[in-house]
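A single protein chain has been omitted; all remaining protein chains appear in their positions.
Order as written gives the chain letters A and B; numbering starts at 1 within each chain.
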Amino acid sequence: MSPSPSGAQLTLHEGSPSMPSLQTASASRFGRLVDVVLPKIVVAPTMVASLVCFYGFVLWTAWLSLTESRILPKYEIVGLVQYQELFSNERWWAAMKNLGVFGGLFIFFSLAVGLLLAVFLDQKIRREGALRTIYLYPMALSFIVTGTAWKWMLNPGLGLEKLMHDFGFSDFTFDWIVNPDMAIYTVVIAGVWQSSGFVMALFLAGLRGIDDAIIKAAQVDGANLPTIYRRIVIPSLRPVFFSAFMILAHIAIKSFDLVMALTNAGPGLATDLPSIFMYQHGFNRGQLGLGAASAMIMLATAAAIVVPFLYSELRSQRRG
Amino acid sequence: MSDVVLRGIRKAYGEIQTIHGVDLDIRDGEFIVFVGPSGCGKSTLLRMIAGLEDITQGEMLIGGERVNDTPPAKRGVAMVFQSYALYPHMSVYDNMAFGLKLAGVGQNETRTAVERAAKILQIEHLLDRKPKALSGGQRQRVAIGRAIVRKPNVFLFDEPLSNLDAALRVQMRIEITKLHRELATTMIYVTHDQVEAMTLADRIVVLQAGKVEQVGAPLELYHHPANLFVAGFIGSPKMNFVDARISAVEQRGITVQLSDGSSVTAAVESAGASVGAKVTLGIRPEHFCFDTEDATNRISGCVMAVEQLGEATYLYLEVQGAADMLVVRADAAHPARRGETVQLRLPAERCYLFNETGLAYQRRAAVELSK
Partner (left out) sequence: MADLAYHQTPAARIGRFGIYAVLALFALYYLAPLYVMVVTSLKSLEEVRNGNLLALPAAPSLEAWSTAWSSACTGVECSGIQGYFWNSIKMLVPAVALSTLIGAVNGYVLAMWRFKGSDLFFTLLMIGCFLPFQVVILPMAQMLGFLGLENGTARLVLVHTIYGLAFTTMFFRNFYVTIPDELVKAARIDGAGFLRIFFRIMLPISLPTIAVCVIWQTTQIWNDFLFGVVFSAGETQPMTVALNNLVNTSTGVKHYNVEMAAAIIAALPTLCVYAFGGKYFIRGLTAGAVKG
């Protein structure tokens, strides 16, 4: 607005347009009231829905778990009968043990594969974009599709095993999917296939977020590449490890569809999981109370993992 | 055009009060600057004038009408924000026209108003651009243009230059002054930068902790600060303060004794002064004298550091018994070296004196208080 051309002088209140004059107090007070009340009105449905459908329903499930509900819900509280039954149920413990095996291996391999791929991809790789796309696409699929695909691949008669026989390895056997002792590991293979690319994306984002100057400083200090990664880069990915772990644990606990499609909890009940136990007792076998009790234990398991994370997250938010 | 009147304005967030009763009369066409350290409530006060914050207590009048419950758009004000707050998805033209469109102003009139403002600010060639394609200075102009288009009775500026680099800041400062001259509209301007306040304002309002410390013309604040806070806030480098005790109250002023034993007379009114009272002596870095013919009002100090800025040299002196080092502005060619002891004279008419509660004794000399 330096040397203002004469003639462009603003004559403020001559002629139009001008802002509308001050309104009467009552009308404007109404306008202000709308802006105060409206925000609360528009979030109210979500607030009610989340209070009822998250927290209310958890309490409701807790209540059901304390009753003798079978096909129909009953609401007289009888105490911890369902939990006693649950804890003396062998199938439940087998399912929990499966969850432990599956969850542990699934988390470990997803983290390991994800980190390996992320570190390798971060080495100025040609065609990095294409590789990333390939690694990550399973995450866009339904676990049902994943299960269907791997079920076919692992089919002992026609799948991988036959392929190897065709190649001339006639002694090759790979029958894990029908072997009760090994079937749970096929769930791990399919699960890692689906989720490790996602972990790779998380780690890669973390790696790209590391300050270049730190690496440069370490190089000046004479550290070689593996040392830089071992001592500086990977330790600084701690928060990423943490959140990746949380998400994988969460996926593992609620894991349901993958097993339904891949093994249908079989052979026998060899790949049964708490989520399937819950579904079958709650919806198919008319054991509402027992299903509710198992759901509560699942919630407790998730909480035991998530609460410490959430606590530290909220604390750092408050500090920030 | 409007005057703005604040009567006992208070602001509280729950239990916590942030504005403690502000009374202010802003005249029509005046350029008023609110200045103070961060958290002093200056921005809150401006937002209350804009209608963006509720008034907890008190009365606000714009152009003689009570506006406590009037929504922002109906107050006849326009505001320029620190972050410019341009709508990123709209072109410069649409940014400037948005308010008029909402007010139901016709297309032709809107176009005329926008083009006129653009001409004043010389941003006509930018009208079709999006904000992200503009430089910081250009964005600032658009933000000012958006305000002009509204033809407000009162312009509000919330630290509008803080995001610009130093050179651009000086340029925009001059242009805002010119804009004020051309529009002759009431402008209220918030800044934490006392240089901006001194250069722009007809009157400055110094705020601290939600209270008005002093209202006055820039040089009035410089020469007659009402209290220690204002004295320390206005002027750069800031005024030196030395603890002292009154040793004599005379016609020509008050004489105080410093802790190193030296005596200094300040040419101030003696009302309320009594011998033996604790006071604070103030003197600005630029007001020390190095002449030696007069033997009174002298102190000596050891040079701890020398900063040569080219146009001047600053000496940092340690004076026996004083808590802080004295900052002294000397000629660029001053020969002082670190470790030397220098003699300084404090001209009586240049000294400030504050009582134990921090209030200033009225200075007698109205030197160079010309406006």
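Throughout what follows, contacts are C-beta pairs under 8 Å (C-beta built on N, C-alpha and C of every residue); 3 or more make two chains touch, one makes a residue touch a chain.
From a predicted model like this one, the values you see are computed outputs, not experimental measurements.
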| item | value |
| --- | --- |
| From A:M96, A:V187 or A:A201, residue that would touch the chain that is not displayed | A:A201 |
| Of A:L66, A:L86, A:A270 or A:M298, the one touching the omitted chain in the full complex | A:M298 |
| Given B:L6, B:L45, B:M60 or B:A78, the one touching the chain that is not displayed | B:A78 |
| Interface with the undisplayed chain - residues on subunit B | 47, 50-52, 71-74, 77-79, 81-83, 85-89, 98-99, 102-103, 146, 150, 158 |
| Hidden partner interface residues of subunit A, rising order | 31, 34-35, 38-40, 42-43, 45-47, 49-51, 53-58, 60-61, 64, 73, 113, 116-117, 120-125, 131, 133-146, 148-153, 155, 158-160, 162-163, 166, 193, 197-198, 201-202, 205, 207-208, 210, 212, 215-216, 219, 225, 228, 233, 243-244, 247, 250, 253-254, 256-257, 260-261, 264, 274-275, 278-279, 282-283, 288, 291-292, 294-296, 298-299, 302-303, 306, 310, 313-314 |
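As a working rule, only the chains that are shown with their structure count from here on.
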| item | value |
| --- | --- |
| Inter-centroid spacing, subunit B versus subunit A (mean Cα positions, whole Å) | 54 |
